[in-house]
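With one protein chain removed, the remaining protein chains of the complex are shown where they sit.
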Amino acid sequence: MEIKIISEKNTILNQFLLEIRDENIQRDSMRFRRNMERIGEIMAYEISKQLQYSEKEVVTSLGIANVIVPNEKPVLATILRAGLPLHQGLLNYFDGCDSSFISAYRKYSKDGTFKIELEYITCPNLDERTLILCDPMLATGSSMVLAYNSLLKNGKPLHTHIVTIIACKDGINYMQKHLFGKNITIWAAAVDEELTVKSYIIPGLGDAGDLAYGMKEHN
Amino acid sequence: MEIKIISEKNTILNQFLLEIRDENIQRDSMRFRRNMERIGEIMAYEISKQLQYSEKEVVTSLGIANVIVPNEKPVLATILRAGLPLHQGLLNYFDGCDSSFISAYRKYSKDGTFKIELEYITCPNLDERTLILCDPMLATGSSMVLAYNSLLKNGKPLHTHIVTIIACKDGINYMQKHLFGKNITIWAAAVDEELTVKSYIIPGLGDAGDLAYGMKEHN
Amino acid sequence: MEIKIISEKNTILNQFLLEIRDENIQRDSMRFRRNMERIGEIMAYEISKQLQYSEKEVVTSLGIANVIVPNEKPVLATILRAGLPLHQGLLNYFDGCDSSFISAYRKYSKDGTFKIELEYITCPNLDERTLILCDPMLATGSSMVLAYNSLLKNGKPLHTHIVTIIACKDGINYMQKHLFGKNITIWAAAVDEELTVKSYIIPGLGDAGDLAYGMKEHN
Partner (left out) sequence: MEIKIISEKNTILNQFLLEIRDENIQRDSMRFRRNMERIGEIMAYEISKQLQYSEKEVVTSLGIANVIVPNEKPVLATILRAGLPLHQGLLNYFDGCDSSFISAYRKYSKDGTFKIELEYITCPNLDERTLILCDPMLATGSSMVLAYNSLLKNGKPLHTHIVTIIACKDGINYMQKHLFGKNITIWAAAVDEELTVKSYIIPGLGDAGDLAYGMKEHN
């Protein structure tokens, strides 16, 4: 499992990262979603370097040009609801691709511990395809592992790119342990050190779902 | 229950409607999603006329202006996955609002009949709020009624605006019967006459979810 | 010459208007441009009600639908540079239309007075077409009159819709005097009372070009 940390190279992506972390700037939810979307676009561009390509002839109004384009259209899978703006960014660049939506939730026990449960999944067949699976926060890693394993019921992808904005070390370790030997690349905008007892990443950015879509009631 | 049919007035919305119906133009999924989004924006604008307003003073660099703005931020609820581009359009105009996501699916029996089941729901408290609930196709109306009733567990909205692109008469009748006496306005871009035995609207536009996000496997 | 003031009806447009007027919120130039764009979209929708329509048959995957769509594509003309975000909004809804770009500038004399001069113009033929001409601020009205008259060299439009965000009464009076008898409708988001000696609208919003694109040097 390869880990790629985008912010190790200095680019304008870091400005978007600063804005989604900043507790004042992140209050503008339109900008917050737009920043996640822009990070998704840049991730799409970086991931596209790993696809297979072949040459195509294209007829222009003045002649014939050769352009080397991707052979395949990846499947863009998203964990709800926080992943939606990141998915929008991926879809902005991979605009004709199939999408998959998954919902997972934290089912709390009375003692405050929780288990990740999967509810909703819609997905095309994944056999021999490139899968891009996104969720903005990779905290414990357990919802990502659960989502990935559930998606495999729809077929075996050639390669999976896991896209996240902020990962933490525990989450990456958990992924490496539970998805050992799989064809997976993890793409993170940044990697933070710690997890709180309630499984929030520190310093992180807070709850990405709430920041994008507002607080929800727990029924 | 009031029914508002937007295409009865000739506007540019009809061009977007033509494009999402046209079996050739709808193959461009980026344009298909964009058309649903544009219809969502226009629906947001039309619905905004029904909100309560009050006057606010705003300090400009050269003086003070009075602007009459909405008192409240509606909650934007969406039925997955087909409703997402329509939700994006609503959110483009109501950009600081809370969102709610709901998934419903058709659970088929061996005899080919189906029942709508609800899986995933995330929602803020709805008491005393304006709720806008969207799904691009109002076919039988049963998933909309189920979604609406499920949302009421999160509180009692003052008024609900149901937004759809293409409704059919059976669906509207079903809604009127099952949601009788509720504070609901239905907004449809167009109303078609018929339903197939498989509950597709005719002439309709096909499967809005597939057109926006690709075919899915049924597990 | 008909005058339509959009903010007389309470809609979400007023929220966008508040945000571009507010001296704090307007500092976010991305949001400022986006608000001008959203106002342009709503103007496009309102203006589209004045176009000529006819019925078209469209083949869906399940049948044939009739949709009543505009007969014509208006020409979208814009005064640089402040008009560009408003033009983007118009183009978002009239997406296949031809565009025209015009630059006018204030040529100052030593005594501080100025004359509007026209520099750059690119335009398709306008004969028998609907022209939509936009500039966010209608202050003295002299650049709008000059732009309109210059555009007539490219043909005689059937009707012209002039789109502005904030107009002032002096500007409207100037237009009515100098464009008397022409087929023109003025669409303003709001109308303010006063002009400063330097021809800024009060309370207005400041300099729309600077807010969208930054200060410029005067050479």
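Letters are used for the chains, namely A, B and C, taken in the order the chains are written, and counting of residues starts over at 1 for each.
The definition used in the following text is that a contact is a pair of C-beta atoms (placed from the backbone, for glycine too) under 8 Å apart; a residue touches a chain by one contact, two chains touch by 3 or more.
This one's a predicted model, so the numbers in the text were calculated from it and none came from an experiment.
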item	value
Missing chain: touched chains present in the view	A, B, C
Selected residue (touches chain absent from view) among A:F32, A:F94, A:Y148 or A:W187	A:F94
Hidden partner chain, touching residue among B:M30, B:I64 or B:M215	B:M30
Residues of chain A (touch criterion as defined above) contacting the omitted chain	7, 9-15, 17-18, 21-23, 38, 41-42, 44-45, 48-49, 51, 53, 56, 58-65, 67-70, 92-94, 190, 192, 196, 200-206
Interface residues of chain C (partner: the chain not displayed)	29-30, 75, 80-81, 84, 88, 95-101, 103, 105, 119-125, 153-154, 209, 212-217, 219
Where the missing chain touches chain B, by residue	28, 30-31, 34
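The rule is simple: only the chains that are shown with their structure count from here on.
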item	value
Same-site or different-site touching of chain A by its copy chain B, using the half cut	same
Intercentroid distance (Cα basis), chain C paired with chain B, Å	31
Geometric centre distance via CA averages, chain C-chain A, whole Å	40
Mean-CA-position distance for chain B and chain A (Å)	27
Residues of chain A engaged with two or more neighbouring chains	30
